[in-house]
Every structure is written in structure tokens, then in C-alpha cells.
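Heads up: the structure comes next, in C-alpha cells.
One protein chain omitted, others in place.
Letters A and B mark the chains in the order given here, with residues in each chain numbered from 1 onward.
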Amino acid sequence: MPFVDVRGLFHRYPGSPVHSLSDVSFQVEPGEYLAVLGANGSGKSTLVRCLDGLAEIESGSARVGGLDPMNADELAELRARTGLVFQSPADQLVASVVEEDCAFGPENLGLPREEIARRVASALEAAGLSAERSRPAWALSAGQQQRLAVAGALALEPELLLLDEATAMIDPPGRTGFLDLIERLNSGGTTVIHVTHSMEEALRARRVLVLSGGRLSFDGAPAELFERPELEAWSLSRPASLEAARRVRVAFPDFRPAGSAPADFRDELARLARIFGAAPAVPRAGPSNPSNPSIPSDAAPVDPPRDDDALVLDKVVHEYLGGTELAKLALDGASLRAGKGELVALVGATGSGKSSALQHGNALLAPSSGSVRVLGLDPAAKGADLKALRSRAALAVQRPETALFETCVGDDVAFGPRNHGLRGKPLVERVRSAMERVKLPYAEFRDRPVRALSGGEKRRAAMAGVLALEPELLLLDEPCAGLDPGGRESALALQAALKADGRTVAVSTHSMEDATRADRVYVLEKGRVVAEGSPAEVFLGTEPPPGLERPWAAEASVLLWRAGLTSAPGALDAAALADEALAVLGAPRPGGVPRAAAEGSP
Amino acid sequence: MKKSVVRKIVVAGVLSAVAAFLGLTRLGYIPWFSGASLTVMHVPAIVGAVLEGPVVGAVIGLVFGLTSLLQAAIAPTGPLDPAFVNPLISVLPRLLVGPAAFLAYAAFRGKLEIPALGLSGIVGSLVNTMLVVGALALFGFLTWDLFWPIVTANGLPEAGAAAIVNVAVVAAWKGVARRGGKASIAAEEDR
Partner (left out) sequence: MKDLEFFRNATLGQYVDSPSRVHAFAPLTKYLGLLALAAPALASRTTYAALAVMALGLLVALAAGVRPAFLLRGLKPALPALALIMALQILLSWPGDASAALLRLGPIDVTVAELANSARIAARLAALMVTLGLFTATASESQIVHGIEDILAPLSRLGIPAHRLALVVGIAFRFIPILAGEAELIVKAQASRGADFGSGTRNPFRRVKAWLPVLVPLMLRALERSESLVEAMEARGYSGGLRSRLASYPAGRGEKALRIALVLFGSLSVFLASRAPSPWGT
């Protein structure tokens, strides 16, 4: 008997003319690990809310362990057997102290104190948070907070764990720890339904559902999904591992790596290379072409600033909350530059100083020591017109959509230029072109209430508000965080277009894949720049950038070189990696392939 | 949105936090002509009352009042702060802000949604000013001659600010259209 049984489910938000879920049916057996994919607004979150009785089912039925979420009496028991983890770590913590928050669920069940204590201890142990039990919950990192949210769910001893984009707001190390925890729980027998935007995470599941416009468009194995031609229409993308293998398969149809790890790609290539007898490249003795990019923090910058640089931070130290117990060095001697017309990426864990560095770029922060030059000006100089500077060097803060405040989209976009005195036709033109640029047509969206926009549209409206300043330097703080693959692709395209205009763009990101598109990458750790250089220098060195992992394709490319298959690692994305692999196999160019040889292979 | 006890509790807690936060950081004090700042810390109580009912409004007022008492006692900043350690001055008047705003809103809500929101902001705010100033006079921190001057100089602009914030927040939250649903930038197109 299936543990989750959904049949002909319809859902509609009050006042909405369209269904957010239409005729969705699927079953989940106990112990399954199911991923749910789909664009922003496709109904994924609504689906898990229906399962947990948070959203009302219009027609059709849903059963969890045989219990009906629409039945008030059964709902209490259903929730006692189901854990739900949401996207935002901070929004789901109820109590100030870690163990008290973990106890919230069992307290609601009215369990005796001893039983609560036992469950809390074992849940915190499972989530690796035993040492933090009496710490304030807000003092945990986002990754720890999210594991605490899981611990809070575990304390209910649930049979089903629902994850609603639970990894969207944590950094890559935090994400790995979180996913490992989920996998352990799943192998212990817990059923997992994981709503996610990450294609790599979907690969961890054994089965994937895809929602598109509220309808169930796909139900099957991940490997099968990523072969489907509709991927782009569903606003999904192919993980680098599958994309690279697929490209190689065009010439060598039996190129089938055993798994999605970079090592699997290398092993499969080595196997085929033996069959086709391609001569292995001779590995160089020492470090290959890129030297290890790690630099000691007190060394002179690798790349000295130039006079026409749009942004220069020179040995900047910034103390946050100076003079209080919470004082912390957000930047500790960081030097970086963005040349005119360049696209520069800042990477590093949460709290490494990326946001602080960007905020020095429009003089929201002033250095405690060191110096800053923005568009040739010193913001610390007496009489510097910071307001004018901020319109030339514009910052889009993290989650900029949270600061939208006007009722209508058009007015919010106009806020910046209005502050700078623009009125009448020129103002309208500014707003119109900024909105068109983020694909929110002016005529259609001018009067649209901000609150009625989807999450992705809000992000674009907020970006338009920054673009309307027509800045020369754009400082974008995690512009792709929380976007679906389609939204992310258009955000990256926008960055490229801004660069093509001759504007300078400095962007912070948690995605190493995004960083490979920059002209230069700075790796920050604890407020210092610990590595810098072109994406190839940073990601294809003998060591991965400190504290980070390489992009998948770069890691595979380095492994190919280590195995002696190539003479130097050179691929930063799936297409380049496939070219490398094809070259190894003796196919000179992608497309021009020894198909006959491939087909004639055993 | 379902009306639920859980939502009432959470909205009361969160808006109490807003009131306390505005007070603690001085973000809720807006410099004004009279020298005494305008305060908007009572606005969360008004918004809470309008959205979730008079009890929620009263609870937010209670927490706001207790915060201002604690702040006056632990970290006083203004000349009248020592008066606010008296709960009859700092807490009791604030309990009534939310319920008064709710009554004003309940009388006109529905068709006249926007005016009802504005009125509830004004009423809630004036109840706050008049009761607090009255209590200050009653306990001898001010003389009664100053009652009307203060209510006029600070109470009226505070009421105006409360009305504007209340309308902006609640209308956006409930999706009530203002200005006929047109963006004000539309007017710029003809200039």
C-alpha cells in the first residue's frame, strides 16, 4: 500500500482564476526518495502544502499514511507523523534556544517531559547539533539552522519528511551537510519528498516528479528525465554530468558513466580510451599550466589596480558592530579590483565578506582601514557626493525584492530615478527601458500590484529598480539565489548584456558554475582574498579554491589530467569537457566524429 | 487566508517585535518641528488590530508599553523617560490603542476600505497621544495647560503618519487597490 496517495488533486488560491494544481495523481511507497522539480510558480510548494493540510484541496484526494489532511481530526495525527522543512531557515524556528526549538513539536503533542528530552537529544544527535543545544538559535549558521529545522521535524519521529526548497538559502558546504543528513534518514527508512530547484539534488533521488503549470508532466527516473526534449520548456536544465556525457555520446553512443561523480566520467573515458587505443597524454611532472592560485593575504595583489578601474578595494578592513560584544571583522585586509567593462565574481562561504566587499563599492560601508576607489572617486574624501556616487555605482542587495514598497511595479522601479530628480517623459523612458530589460513589459506590468507578482517576477522588478539608475558599475549580491534554472539563466544573460553595454559588473555568488562566466574570480574566506585570477586559474589549479569545490566540469577536467588522459585541464563547463573527452578519443572536433568506429565498437 | 488562533499569536508576536524594534533602535522616532520626535511605535498595534482583531491589537500594545517602560528604566534618553517607568503612563494607554483602532475600522470597513484604514490609524494614534499626555499630566510630569498644545503639535502629525502607514501596509497586504489601481507614474506619461 502506498504511503502517500494523491489522486486527481486540484487546488486554487482564493481569488485566483487559474488552478495552481490540476489533476495531479501519484503514489509514493514507504522509504522512497522522491524529488519534485518545476519552475517558480509551477505548484511544487502548493503540492507539499496540500499533503500537510496547509493548503486546501479543492477536489480530488490526498492521503498520507491513510490519513486525510482535509479532515481536522486526522490532520493532527498526520502532522505528528510528517516533518516539513521550509525554504527560509530563520522563518521556521520558534524558540530562542536550540533545544527548546527542537522540543516545539513534541511539546505540541503533549508528550511527557522525559519523552521530549529523549527525542530532542536523539534528534539533535542525528542532525549533528548536540554541541549547540543551549546556544541561541539565531547565532547558528544558515546551514546549521536548516539542520535544526530537520531536527525539529525529527523530534516528531516522522515517517515522511517533506522538504520545500530547503536548501535554497544555504551555502554549498552547508548544503552538502544537509543533504547527507537527509540521505542517512532515508536509508533509515524515512520517506522523503524533496522539492528543489537544483538539478544536482534531483540526481540524488531515485524518482523525480516534474510539475509544469500545475500539472504533473513527468514521473520517472532522473536519468530518463534529463533525456527529455521538454526540459527547457519546463524551465529545467541538464546537470553538467549528464550534459557532458550526452555530448560525448553523440560520437560514442556507449559512453555511459556509472554515476554522476566526476570520477565516474573519468573512469568511463579511460575505459573507452583503452578500447579506441588513443595515446594517453604524458602528464607533466610538476603542477601543470595553471599554478596554484592561492596567495598569502599580505602579499602584493596579483593583479595591480589600474587608473581606469571601476572599483578598487585596497587592503580594506571593516569591523562590523565595532565596540560591542558582537564585533566581527567582516573584511580583514581584502584587496580586489574590477576593471572598466569587466565582469568580476566574488565567491566564498556565507560570512566570508562578499556582501561587505560589494557594499564598500557604493559607499554603504566605509573601511575601518585601507582605501576604496569607486569610478575614480574616493568616497571617504570630504564633500564626496555619496548620493550621486550611488546612482553611478548601484547595488542590488541580497533578496532585493524584500525592499519593494510601492503598491505598483511601475512606481517602485521609478523610486531611484525620482530620488535623483527625474520627472516626466525622461522618467517614464527610464522606467520603461529598465522594465523591458528584465522582461517585465511596461504596458503590462506598470500598474501590476507588487504583491501579486511571483517570486521570480519580484526579483526582476527589484533588478529593474536598480537598472533604472543606469549605473556604470553594478554591484549584484547573489542575484541568482533562489531562482529556478530558467530564471537563473536569464539573470546570467542580463549580466552578460550589461557587460556588453560597457558597464562593469561585480557579482557575488554561491554557484561556482556562475563564477566561471566571469572575467575574474576572487575567492574570499574570513574577510580575506585567498585566491584570485581568471576562472581557469582559480578552478583548474592543482588545488581547488580554499574552502570551496570546483565546478563539476572543472573537477572532471582536472581528474582527466591527473589520470594522464589530457596534457592540461582546460574545461570549465560541460561543453568544453565533452570536447576534451572527444579529443582524447581521437575525435578532432565535436560533430566531425569517427562515427563508424564508435558504432563498430564492441 | 484562514483565520486561525496560530496566526493571531504569530502576528501579535511579530508586530510586537516590530514595535519593540522601532523603539530600541530609535527607528520609530522621526524628528519633528516641535523638538519632540514623532513616534510611530504604536502603529503595529493599529495594524495588528485591523488585521487580526482587538485582542491582538491590545496584546501588541501591551508588549509595546512594557518595552517603553523597560527602555525608560534601563536606558533613558528623553526628558520624560523617567515618567514612563510608571506602567499607568507607559502601559495602560497603549492597551487601548488597538481596540480603539479596531472599532473605528469596523464601523466603516467593506466598501470604504481605504478611508476606514486611514480613520483607524488616526483614531488609534490619537487615543495613544491623548491618554499618554493625559496620564503624564495626571501624575504631575506636565501641567494640564500643555495638554492641547502637545496633542496639536505632535498628536495630529503622528495621527497623519499612522494613517499613511496603516493604509500603505494593510492595503498592500490585503491587495486593496488604491488610486483606482493605477501607478502614479502613469501621470508622468502626459507631462
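The criterion applied here is as follows: a contact is a pair of C-beta atoms (placed from the backbone, for glycine too) under 8 Å apart; a residue touches a chain by one contact, two chains touch by 3 or more.
In this text, all values refer to a predicted model and were calculated from it rather than measured experimentally.
**Student:** Touched by the hidden chain, which of the shown chains?
**Tutor:** In the entire complex, chains touched by the missing one are A, B.
**Student:** Looking beyond the chains shown, say which of A:A394, A:L483, A:A506 or A:A587 touches the absent one.
**Tutor:** Spelled out, the listed residue whose C-beta touches the missing chain is A:A394.
**Student:** Decide which residue listed in A:P14, A:G110, A:G189 or A:G383 touches the omitted chain of the complex.
**Tutor:** Of all options in A:P14, A:G110, A:G189 or A:G383, contact with the hidden chain holds for A:G110.
**Student:** Which listed residue, A:M70, A:A233, A:A258 or A:A366, touches the chain dropped from view?
**Tutor:** Of the candidates A:M70, A:A233, A:A258 or A:A366, A:A366 is in touch with the missing chain.
**Student:** Counting contacts across the full complex, list the positions on chain A that touch the omitted chain.
**Tutor:** Where chain A meets the chain not shown: residues 49, 52-54, 76, 79-80, 82-84, 86, 88, 90-97, 99-100, 103-113, 116-117, 120, 136-138, 149, 152-153, 156, 320-321, 324, 326, 359, 362, 364-366, 387, 390-391, 394-400, 402-405, 415-416, 419-420, 462, 465-466, 469.
**Student:** Under the stated touch rule, tell me which residues of chain B contact the chain that is not displayed.
**Tutor:** 4-7, 9-18, 20-22, 24-27, 30-33, 38, 40, 43-44, 47, 51, 59, 63, 67, 70-71, 73-82, 85-87, 140, 143, 157, 161, 164-165, 168-169, 172-173
FYI, only the chains that are shown with their structure count from here on.
**Student:** Help me check something: in the complex, which residues belonging to chain B touch chain A?
**Tutor:** Of all residues in chain B, those touching chain A are 1, 168, 171-173, 175, 177-179, 181-186, 188-189, 191.
**Student:** In their shared complex, at which residues does chain A touch chain B?
**Tutor:** 14, 405-411, 414, 423-425, 427-428, 431, 446-447, 449-452
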